[in-house]
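Only one protein chain is missing; all other protein chains are in place.
Letters A, B and C mark the chains as written, and numbering starts fresh at 1 in each.
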Amino acid sequence: MKKLNVGIIGYGFMGRTHSNAYCMVNHFFNVAYKPQLQVICGLEDNVAKAFAEQWGYKSHTTDWHKVIEDDSIDIVDICVPNNVHAEIAIAAAKAGKMIICEKPLALNGEEAKTMTEAVEKAQVANLVSFNYRRVPAVTLAKMLIDEGRLGRIFHYRANFLQDWTISEQVPQGGVGTWRLDVKAAGSGVTGDLLAHCIDTAMWQNGRIKSVCAMTETFIKERKHVETGKVEPVGIDDACTFMCRFDNGSLGNFESTRYARGHKALYTFEINGEHASLAWDLHDLHRLSYFDHADESIVRGWRSIHVTDSDMPYMDKWWVPGLQIGYEHTFVHQIADFLDGLEKGEPARPTFREALATQYVCDAVLSSAKTNTWQNIQNPV
Amino acid sequence: MKKLNVGIIGYGFMGRTHSNAYCMVNHFFNVAYKPQLQVICGLEDNVAKAFAEQWGYKSHTTDWHKVIEDDSIDIVDICVPNNVHAEIAIAAAKAGKMIICEKPLALNGEEAKTMTEAVEKAQVANLVSFNYRRVPAVTLAKMLIDEGRLGRIFHYRANFLQDWTISEQVPQGGVGTWRLDVKAAGSGVTGDLLAHCIDTAMWQNGRIKSVCAMTETFIKERKHVETGKVEPVGIDDACTFMCRFDNGSLGNFESTRYARGHKALYTFEINGEHASLAWDLHDLHRLSYFDHADESIVRGWRSIHVTDSDMPYMDKWWVPGLQIGYEHTFVHQIADFLDGLEKGEPARPTFREALATQYVCDAVLSSAKTNTWQNIQNPV
Amino acid sequence: MKKLNVGIIGYGFMGRTHSNAYCMVNHFFNVAYKPQLQVICGLEDNVAKAFAEQWGYKSHTTDWHKVIEDDSIDIVDICVPNNVHAEIAIAAAKAGKMIICEKPLALNGEEAKTMTEAVEKAQVANLVSFNYRRVPAVTLAKMLIDEGRLGRIFHYRANFLQDWTISEQVPQGGVGTWRLDVKAAGSGVTGDLLAHCIDTAMWQNGRIKSVCAMTETFIKERKHVETGKVEPVGIDDACTFMCRFDNGSLGNFESTRYARGHKALYTFEINGEHASLAWDLHDLHRLSYFDHADESIVRGWRSIHVTDSDMPYMDKWWVPGLQIGYEHTFVHQIADFLDGLEKGEPARPTFREALATQYVCDAVLSSAKTNTWQNIQNPV
Partner (left out) sequence: MKKLNVGIIGYGFMGRTHSNAYCMVNHFFNVAYKPQLQVICGLEDNVAKAFAEQWGYKSHTTDWHKVIEDDSIDIVDICVPNNVHAEIAIAAAKAGKMIICEKPLALNGEEAKTMTEAVEKAQVANLVSFNYRRVPAVTLAKMLIDEGRLGRIFHYRANFLQDWTISEQVPQGGVGTWRLDVKAAGSGVTGDLLAHCIDTAMWQNGRIKSVCAMTETFIKERKHVETGKVEPVGIDDACTFMCRFDNGSLGNFESTRYARGHKALYTFEINGEHASLAWDLHDLHRLSYFDHADESIVRGWRSIHVTDSDMPYMDKWWVPGLQIGYEHTFVHQIADFLDGLEKGEPARPTFREALATQYVCDAVLSSAKTNTWQNIQNPV
């Protein structure tokens, strides 16, 4: 089994999920490559050191350039705030590294386009971590759609609802709260949460043609961790948009961090001529399915407990009835990435596909500013 | 449409559900008979009078014998505490009245046998009000079982859980609380709640062969409304029993009035070789169904919303998606009773079938007293 | 108890629900008036005659003017297609009748305004049948909001999803399908379904300030029952709109008749600073409630089974745990209407409140046509 040396930049929440995925993947998946945790990079030396010890990294650094310059590194894995993605990714591409980048790909479409061109020019393997594609129930949904079971699609609906920023005491900027700082994050729920919904939606239901959005910033000023001052909030706290897909179906998307009672309620529902599908991240191991072809007196929404071994990825885990959790999506992602290397078919979404999602996010934000419908730019 | 004059004895909870059923039945069901609310009988004259006015009865009385002696009365409907069922029913049978009797049929099997013989000798139409058979979802379950969809049955499980007697302040005896007085009720949850479960179970799954039970009275003494004194409680507060059915399946039944959080959680679940069914009175308009023959990747419990017009009874009501409620079971019961008169096929359960349920209740109570398995007496 | 003679115009689905409500109301509610089913009016004489017999009407007619001209009639109850509401209501007002009118009030705001002025000039009691306000769980939601439990409101979300027109074989026009004929209905899901959502939303959350909508007609041509020809479909099959409320909260509304698997999935969810609420017509007897003030380790969405006697309207019905159904909303509506007469406080929504809903519907349709945000006209 060929070893691949990994350098992860960013030791936060995503640094942990990615580290764990590299540790677990070979225990459960038979792939041709074996990732090695080589170096962890983060802002604070002592934190990076502790992280390296806890996860078994061979070294640590506070300078991401060192990771790029290290010839032993095969994969650069970018887990830092959005405003640093572009610089690192472009440098890594130039250095010929494979790149796995957290989502959203960039602050905006322009940046994302530059990054996409860089990795394509360098011909390096590249993947954006839209991990929810790899929840088995979500992958199953995609399979069922691709088999044509739903028939003509009429509606696609997705929500991503949270409630963690309702308090005015939550600051902007800094560790854990950089997502509220528009300079670090680029946008609020649009890039952080709706980007997931858009990625899944276009994967399942095809290209979005046009959007019309409304955003709101409920709390207008928050203390900034770095400056220590109360500053205007530049992000969107909430965003709703309607859209039309290329296939003629209608979309309705909403995200907010002000939906009291919901922690990570990412849901989607797809209504087709023959069947419908619904899913919810809060119970990620289930898929709801309604098939109009069922005999009428026993017709009803089915709650599919996605744990049997014929379900996507589930032959690698336990036995029927025993659910997996959130972090498994990252294990699946690395397994697919490694599998793609072996087969010469890149795991998805590549930077180019993530660029398409970025263009939708841009159009959403632009629509909300102008109160007009916006057409989506085509990345291909 | 032939008119049928009805006399109801008892103006309590059941007096209301039955009165309502007679009022509603002809508005929704095309039956050959039209019930007329003729006389209401109850203990207090002023209450009976007010009840008669509210419901449109032509007269009221405090003496049930008057109802029996009234030649204009076609149907005697018994809605009084259990300890008065036998006397009234036997007198009504002798007077040639049709009889609808609330459940349980009697205080015990012996009484029930006498009553059954009386109505059969008199050849009068007779029905015991096990109304839950006529929840559309429950009727649907029976249909699916009879069609053989479940295959060999392995398990039958039923619960009836309430929580209204947890407080020591609840008295025994009197209006609303006679169910805690063993003299009026005969038993506690066994006759009041498990009788429903047993009736449904034997209707769906055939005869019970033997039982082994455990009962408990958690609060040993309660004030008696009639005597004003604290007296020993003679009823079973909770009862659990295991059983074996004639068809080889195993049964597990439990009822209590000490299940905090459950008001009327009557549930059943049936596990067969090919399929399973589950139902819950708290959401009575749904039936859960699992069919192993479903293609594996879309297999799951179906939640059937029993409101379409091809569902039992539902063509009489509204449109798909709009649920009916509790009292409709009594309307269905009267509709079936009237339909049975027209067709010459008695609506079920008759007294004789209810006698079988009574025998199971007797065996359950006897088993709990003796800590032994008990075989069930065969009523036929 | 004073008798009130009722004439219902229209013997369809709503003619049945209203007839039933008049029959049941005095059995369960102690009100000062007793409605009498006097005359039923409908297009076909034999159908009207059969309906009159089934429900106990004293007479029937095919000419609605007769109902208006009949001096014995106190209440005119309008259950006909939307395009006839105005003419009948205005005539009834001039004749001094009390008026109960099915929703939506009219084909458009202009008509609704004329009707509103007519009833106000005539000073007759008037009510529009937005019956879902009177589902106990929905009324409870309103109570909880009015008590301030939710705090500042951030989001209001409502859907009304059906699937009954997916087949191209469903015609437009005629009995049961007039809702697809734009001439009879005025609009599609906007007036039929979203009108309900808007009425409830503004009742619970205050005035809507501006809207931005998208509509679609998935099946462009359908056979017309009256002409026998395939004709263009003029209604909206689906409608999604975003909005801003006066209180600063954001709204997201969607309705369609192409959501496979949903029969009458009317749902709403309200997210406030302190608490959230959610409800679903498919399980109308439950309200979901999340209270952030709950102790954190036992915090979770509560499923309130709205059947206890301290719940709105529920002291009139059965006992805890036993659910009521769809038609009870109409009984509650009549009870409140009669109660309003007695107290001199009109039951709501009056024509004037329904006019506000009509203005929102007009703005929604206009927005969808022009792809622009529309401000809402204020009816007061």
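Annotations for the structure displayed:
The definition used in the following text is that a contact is a pair of C-beta atoms (placed from the backbone, for glycine too) under 8 Å apart; a residue touches a chain by one contact, two chains touch by 3 or more.
Please read all numbers here as calculations on a predicted model, not as lab measurements.
From the options B:Q172, B:S187 or B:S276, the residue with contact to the unseen chain in the full assembly is B:S276. Here one chain is not drawn; of C:H305, C:H332 or C:R352, the residue touching it is C:H305.
Interface note for the absent chain: among C:L144, C:V182, C:A213 or C:L250, the touching residue is C:L144. The missing chain lies against chain C, touching residues 140, 143-144, 286-287, 289, 291, 294, 296-305, 308, 310-311.
For chain A, the residues in touch with the chain missing from this view are 13, 17, 19-20, 23-24, 26-27, 54-55, 162, 164, 262-265, 281-286, 305, 307-308, 317-328.
Touching residues on chain B toward the chain that is not drawn are 150, 154-155, 157, 161, 163, 166, 212, 214, 216, 218, 238, 240-242, 244, 248, 250, 252, 254, 256, 258-262, 271-276, 290, 292, 301, 371-373.
Basically, only the chains that are shown with their structure count from here on.
Residues touching across the chain A and chain B pair largely coincide in numbering: over half of the numbers involved belong to both copies.
Legend note: the chain whose CA centroid lies nearest the centroid of all displayed protein CA atoms is C.
With centres defined as mean CA coordinates, chain B is found 55 Å away from chain A. Along chain B, residues 286, 305, 308 each make contact with two or more other chains.
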